[in-house]
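Quick one: the structure is below, questions incoming.
What you see is the complex with one protein chain gone and the rest in place.
Then we have chain A:
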Amino acid sequence: MFAPMEGGSAGRRGGSTRSNESSKWDYVKTFYTDQAKWDFVKSVAFFGVAELNEEHTRILTARNPQAAENIIRYSYKDRIYKPIPHVDQLAVHYQMDSNLINKDSDDAKRQVTVDTATEGVEVGTASVGTDAETATKEGEDEDEDKPKKTAGAGGKGKKLTNQFNFSERASQTYNNPCRNRETFVEQTPRAVFTDNVSQWSIFDAYNEDFEQQQKLKEKESKKHTLKKDDDRKKKFVPSDQQAGDEFAKFVRSKTANISLKILERMINLNTFDDIAQDFKYWEDAADEYREQQGSLLPLWVFQYDMVKKLSCTNLAWNTQYPDLFAASFGSYDFLKQSRGMFLIYSLKNPSFPENMFPTDSGVMSLDFHPKHPNLLCCGFYDGSVAVYNIADENKRPKYQSTARSGKHTDPVWQVRWQKDDLDSNLNFYSVSSDGRVVCWTLVKSDLMYTDIVQLKLDKPTTETDEGVPLTTLGCGTCFDFNKQQDYLFIVGTEEGKIHKCSKSYNNQFLDTFDAHHMAVYAVRWNTYHPKIFASCSADWTVKIWDINYKDPLFVYDLGSAVGDVNWAPYSSTVFAACTADGKVFVFDLNVNKYEPLTEQIVVQKKRTKLTHITFNHQFPILLAGDDRGNITTLKLSPNLRKKPKVKKGQEVPEGPEAENAKLDKILALIRDPDAAKNKPTTQGATTTS
């Protein structure tokens, strides 16, 4: 814009305005020869003096213009990207590594002292040389020289290596040649040890430790050797690497026994799977259509080779394990007497008995102790009684009565455990054909007997005055103890009489019933009612009695000799009977007082007599034993297990009181026939279910 115009400017002064300005500048420019000054003047002219005089403050900072302004770094503490607070503003302009040290620094001072020490030594040697020359002259100066000397000598303290007084000697020792020698040691035997650690292995370890501690405590307190040591020693026989010993170890191990037993049961469960399912779940649906009739479903049949020819003489359920029962086998035939046996069966293994106890003579009866489920007392055909511990390994009885210790002279037909006596000794009763009811007490290792009652026959009416009348004894065949009043019991005889007796009176009976025409095979008190009992006999009848009345309340004719009758444990009005033609009858007095609910043949072969029948306490099954050594299990159908219907809203009465009341109601109806006639409708209501 301000294009400098050279020369010729004077000629244009008097021109246009534009040319006026430009000419003005040209004129002014002639005064400034320096380009810089001319630029300044131009800028002054451009900006104006006022503007130029403004104070522009310029701040001198130590900021490095080259440094970045916004450096972001990751902060591990805050776990985010953050700008760093202060950027380094240091700018290095020039850097060089050299070997110059500052005069005043420590390094420099050290170096100076080292240098002066070397100089002093050189000075010392020079002064020694001059000393020798001026020794005579300057004797006094020796003193002066001495400090120099000492200084020099001090300098000389550092050993100098020069060619005059330094020699270095070195020698090399003989290096033995290296030889390698190796030897192999016999490898230490190694074994790899691995194990898994889990919660239960720790638990096991703790348990073991605990048991060990307990044992130590016991040993300290008791200080007698445990009998199990012998067995344990047997197990730890060092095993050879032969399968024979391995097998031997296996058979000795007790846990193997248990696992084998479990296995056998499972196999049986598989084989008899449908029976097991029926046992648990089958409810006969046809019962809905059969008004009052019920049925018995046959389940398992327990057979065993060795008892095929023997009759089942008694059945007893274990008090503690509801699936365990004992069956005794003997012979009812007078002529064919041989050995006998009793077997312990479990419902879980129907193909083989859990335990077998062979005996010398036929076992006629047995009973489990209510409190000690491993104790079994049994009565034999030869008149002796014995007590067995079925948990015992050997099959010998714990106690046995002998001819001297009061054994019966005739077969013992029934035995029954009683409550412990005052000295807390176990005791049981037995009844036999020799007419005695005997109480046996287990005192330490002996069996002591006490005659309780002698079944005396009534004297015949025609009696001669002369001679001493002999008291003949009747033959007892069965007895039962009242459940509520322990001292009261009833005895059935072969003559057909039933005697009511008490434990405290041994001379006479409290009462006698002329019950049957033939031998009474079983008498049973009702499970709930304290006054009712049932009896069955070879004269084909089953009779229900009240203890206070001479006449039976109910009489049922079953068409064949009745082997056994038994009340149901779940109801006071249900009972079952089995006969010699292989039939099982089940009655429910609450439903039908005159007819059985079920009449069913349960044996497989004809002409098999049923000898005993019993209910299970927990499951709705019956066990029936016959004279071919078979025991059949039967399941009761729902109709047989019915509880009386109540109207809606009423509470269902449970428990023994209700059962008693139920029976009482029926008995009342029986005894009061007038009332029964007047109320036919109510009677109908109570008997339908």
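In the analysis below, a contact is a pair of C-beta atoms (placed from the backbone, for glycine too) under 8 Å apart; a residue touches a chain by one contact, two chains touch by 3 or more; residues count from 1.
We adopt the following convention: contacts and distances are computed from a predicted model.
**Student:** For the chain that is missing from this picture, which UniProt protein name fits: "SPT17 protein", "Actin family", "NUBP iron-sulfur cluster assembly factor 1, cytosolic" or "Dynein light chain roadblock"?
**Tutor:** "Dynein light chain roadblock"
**Student:** Which listed residue, A:282, A:321 or A:352, touches the chain dropped from view?
**Tutor:** Once the missing chain is taken into account, the touching residue is A:352.
**Student:** Looking at A:77, A:222, A:254 or A:444, which makes contact with the chain not pictured?
**Tutor:** For the chain that is not drawn, the touching residue is A:254.
**Student:** Would you indicate which residue among A:28, A:117, A:262 or A:661 is in contact with the undisplayed chain?
**Tutor:** A:262
**Student:** Under the stated touch rule, tell me which residues of chain A contact the chain that is not displayed.
**Tutor:** 196, 198-200, 202-204, 230-231, 234, 243, 246-264, 266-268, 270-271, 273-274, 351-352, 393-394
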